[in-house]
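Chains shown are a subset, placed as in the full complex.
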Amino acid sequence: MYSVEVEGNKWKEECGVYGVYSRSAEADVSGMTYLGLYALQHRGQESAGIAITDGAWMDVTRGMGLVNEVFRHQVPHMDNQYIAIGHVRYSTTGSSMLANTQPLMVNYSGGKISLAHNGNLTNATEIRRELEETGTIFQTTIDSEVFVNLIARSRKATVEEKISESLNKIEGAYCLTIMTENKLIGARDPQGFRPLCLGKIGDDTWILSSESCGLDVVGAEFVRDIEPGEMVVIDDDGVKSYKFAEPKLNMCVFEYIYFARPDSVLDGLSVHEARFEMGRVLARETNYKADIVISVPDSGNTAASGYAYESGIPYVEGLVKNRYIGRTFIQPTQKKRDTAVKLKLNAISSAVQGKSVVMIDDSIVRGTTSGKIVRMLRNAGAREIHMCISSPPIVYPCYYGIDTSVRKELIAATKSVEEICEYIGADSLHFLSLDGLKHCMRKLGPDHMCYACFDGGYPIEQKSASPAEHDKYVFEQRKK
Amino acid sequence: MYSVEVEGNKWKEECGVYGVYSRSAEADVSGMTYLGLYALQHRGQESAGIAITDGAWMDVTRGMGLVNEVFRHQVPHMDNQYIAIGHVRYSTTGSSMLANTQPLMVNYSGGKISLAHNGNLTNATEIRRELEETGTIFQTTIDSEVFVNLIARSRKATVEEKISESLNKIEGAYCLTIMTENKLIGARDPQGFRPLCLGKIGDDTWILSSESCGLDVVGAEFVRDIEPGEMVVIDDDGVKSYKFAEPKLNMCVFEYIYFARPDSVLDGLSVHEARFEMGRVLARETNYKADIVISVPDSGNTAASGYAYESGIPYVEGLVKNRYIGRTFIQPTQKKRDTAVKLKLNAISSAVQGKSVVMIDDSIVRGTTSGKIVRMLRNAGAREIHMCISSPPIVYPCYYGIDTSVRKELIAATKSVEEICEYIGADSLHFLSLDGLKHCMRKLGPDHMCYACFDGGYPIEQKSASPAEHDKYVFEQRKK
């Protein structure tokens, strides 16, 4: 009897960050952060944490699990608390899991500082080595420890300058929420790989959130996105903006394809609208004559409705998702293939029987789950299965915060579309074209996106020869 | 800081039952039951249990929580186990919660017996009193203890006769899976209020499940529904059927409207098909000229796709459901109305802004949640909101296993449709007509359903004057 990971057929994004600053007597900054993390839970389900301050004392509570598991008994609270930051994380199952949760909280010469980070640095190893050579110790295996060490080492006078200087040494993807004893600071890397936005409630409550859905849940008004290369500093004087680097927007297109919640608006483009468009473009690119359009729930839903809208083919539920499956389940002794998928999804026979079906999914990583779903639909009586993917084939690894593991696991890196189609057993298979995808992003300007996993055009020059250097487990690697 | 029930705007069904009998060397009867309970989890999320036997020893493991919480560390197992039954329950939060979990396991003169029960008895109080008068003690507050006491008291020779005799004394709704040291027994009340079906794998593995989705998850083949008034006995001689009472099918129509999973087929009618039809009839009854059809996820999804199909109005996602909310969350100190609903649902502004929206939900119980959703859509910019409910107004309480609590909480029992519409703030409100609903059920015959919560036509004469007699807390009542 052993336990099995039920999720795991999707790319994993690293984190969600949040922050609240409020002088309002009614505001409960830790409570709002807790609600915000609930709304950002899809960005990381393995650990959660909240740090708070009252201006003198600073405290952090972190744990493994979902927000409602970590804060099962109580939400952190402090009298007169007025700043809080929070973090949810998709984490590795490693030896030192709890140590790697965030926000990080440290003492340095300037006082206490807490930091929450979403993203992946591409020169962390180099910086870490340099810092170690001058006597720095590292207690975790996360990139984020590099930030606080650089800040602590900075000779600049103010915390704003210290942070600016540090960020200029770092390459890669990062959105940060940082808390000192009297400031809430947000920063976004110059490429803007990951989203970060600012909201407010009344005149005295400011919120930073990875996605706008984190503003909605606390009833905040969207103010604006944090610009690439921008740092915002919130204190009793209000919000100040600093441009610490020249912006060159290269937002990760997978935020729109899969990661972000459909009710979020990122850099001015609605995730729902983008996905709906992907479905419409897919319909135009394929022009299948099918009886029904179905979705692989939930990530394919929006594109499926767009496909149905454009094609006129009815959109019906063909697959049911079990909402009660936890992240792992114990495999019964009876060895049964496909159990995990069967537990999570089931085909609705009465909906698909005898039908020609267009099935929409957002991406194919390894292809094994897709194959199981296709078999499930065939067993339920589907006559034809045309699979449509609302993204191009993924052929390059990601260095900026997505766990694509090794390139050889990416089915599209080693097989042609025809081979993949055969592997998963569909009657036909279509991936959204890169041009089609860019068309859906036209509101942002086609050049303001990172499409590197599709075309290898990495926005930051990859200095390192060895791919292992960018592997996120690098700091846990064994000696040879 | 206090915790809040996040779910709770829906009717609650009481239970799901399961059973496996297998002489196959490969079969893992407790593991299959565990998978089956996963598939039936929507029928009860507050406790779960599995009882197993190897023919000599019998054992039961029960606990509070979801299947993956109760069996977090291991699935019950016994060498040479060949029969197992399981149970999931929606339970009250009472003083003796754990004592009330199922399956019940007892010793009596005939040996050991375990029993899992879905439903609600209408004469349990009377039988209990009679039994107590002759010296019976009761250790739980659940109906199901009545069954085992009646069976133990029976003077009949065989366990089949004992059970038959007992069932004939009982009125109300029940589907049972019963396990002795060498038999698996299933029984369904004469009205067939709740579903129960039989499946098999190969020639030597038999399965009983509340819904057919519990067969799919273990790869079993659907054999047939258990008939109302039928008891099936499975042992090494195969399956024997006994008719212990004259059947008069009165299946609960809410199984089709809301309770059952859309991929289940109950008494020959697909739940998905029934719901899709409800959406189609709603479209014909309303004939709204709207821009989009949206659903209150997830229970409104199937009917919404049916409405879109029939009306030609595009079906789009207008509301996002947060999948990570547990059953309760801690209310932050800041008092904020609507927080629980906001956590669970959010409107997609880009989908609904400026649009005339048809919104489909399955039912309205108290109306408070519907009102919050309507406000949420208005704030997101919806121009018009036409709410369509895929069931008639609920005006009568249910005595057969649904927690409708007191009649005065049912908004439709005290308000007209116009008043409800005003209360929830929609532009218009339409409930599916009873005739329309019956049309959707035509495959089963219009008279083979219990519509009592809509029209008061209870299939069993209600003898008791006092409604408290049917209250499920009756056995926990305080003395005056």
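When the chains are written out, they are named A and B in that same order, and each has its own residue count from 1.
Just so it is clear, a contact is a pair of C-beta atoms (placed from the backbone, for glycine too) under 8 Å apart; a residue touches a chain by one contact, two chains touch by 3 or more.
Everything quoted here is computed from the prediction, not taken from an experiment.
Depicted are 2 of the identical subunits; the complete assembly encoded in this structure file consists of 4 such copies.
Definition applied: only the chains that are shown with their structure count from here on.
Taking the mean of the C-alpha atoms as each chain's centre, chain A and chain B sit 36 Å apart. Those residues of chain B that touch chain A in the complex are listed here as 1, 26-28, 30-32, 34-35, 38-39, 41-42, 45, 66-69, 71-75, 77, 213, 216-219, 261-263, 265, 270, 272-273, 276, 298, 301-302, 305, 308-309, 314-317, 320, 322-326, 328-330, 332-334, 336, 339, 342-343, 346-351.
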